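The complex appears here without one of its protein chains, the remainder shown in place.
For chain A:
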């Protein structure tokens, strides 16, 4: 690995491990102390490695330093107490404190941490923020960039979330089997939205966006390593994320604008991720379980097929219809209408679209524009104009304007 990438890479992989192990040992209510110790460990590393060079086993070096800092903190704390309480006796455990940094304990601590930060008692954007910070080792300013916000707002949001978790006595215990299904679905929703943040966010920094998606995939893969969380639903979600990210590079233009599905360069689709998606999809279908992630994964699977067969769009249409029964959203309705156009043609699709109540949705007008563009360009332009009126971002407007020209 390139010398200059070592520290950021370790930050991504080890930050969450160290903080999770510390939290499991000292309790979740000490999360800020755990964060401080971990940040300080990396700060020390940046100084020492800058002067002495990178050690042979950098991860082990970080663990030793974190362990010493934790020990020292407790030790120092006990001395403070000794000053205040004359009769305070130094507890014997202090000097023999051992942090269990075995691979097994690290995994277990991280898994518990995933459940803690995805606790349904805090708002979803806080769950995502905490996941990014604590599980993925993102800096506050990176999170701020991803949420199109500023450092202070993010700091406050995370602080509030941590206080809430403390107040609600959220522990780092693994959820009981009774609770597991509900808690796991909250974890999956966080991962799903974390991915969406990267896949659909308006941040122009495409490296950051892809990073968010990859972190969501990493967290989801992590759940599969434990038998309690290796469920059909988790496999379906991971499969969905793999199928989606396979088209990541093809769907962004040079200016960060979205390239429409039909115009994507299929050579840029990542075959490796498609294969992974297929594998996890088959795993997801080993049990006769069924979830929204199954449906979405199946839709995403069909989108990775390059050949434009009737079966492809017929299947996509059916799957969207199924999804509609689970939840209704403008996006599902519009995508379903597009699939209908592919299967039954323009007239049927236009009729379907006009029956929908989406008169302020830019994509609604955009799709109408698309359907009219070949036959009635003037009418199409009027719809495109409407779409621009309701469009939320300059990039979206740019994409629509480009369609108007042709």
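FYI, contacts are C-beta pairs under 8 Å (C-beta built on N, C-alpha and C of every residue); 3 or more make two chains touch, one makes a residue touch a chain; residues count from 1.
Convention: contacts and distances are computed from a predicted model.
K.L.:
Have a look at "Glycine cleavage system H protein", "Dihydroorotate dehydrogenase electron transfer subunit", "L(+)-tartrate dehydratase alpha subunit" or "Transcription initiation protein" and point out the UniProt protein name belonging to the hidden chain.
P.N.:
The chain we cannot see is recorded in UniProt as "Transcription initiation protein".
K.L.:
Pick from A:42, A:199, A:222 or A:281: which residue touches the chain that isn't shown?
P.N.:
The one listed residue touching the chain not shown is A:42.
K.L.:
Tell me which residue among A:72, A:150, A:163 or A:202 touches the hidden chain in the full complex.
P.N.:
Of these options, the touching residue for the absent chain is A:72.
K.L.:
Residue-wise, where is chain A in contact with the chain that is not depicted?
P.N.:
Counting over the whole complex, chain A touches the hidden chain at residues 4, 7-8, 11-12, 35-36, 39-40, 42-52, 65, 68-69, 72, 75-76, 79, 137-142.
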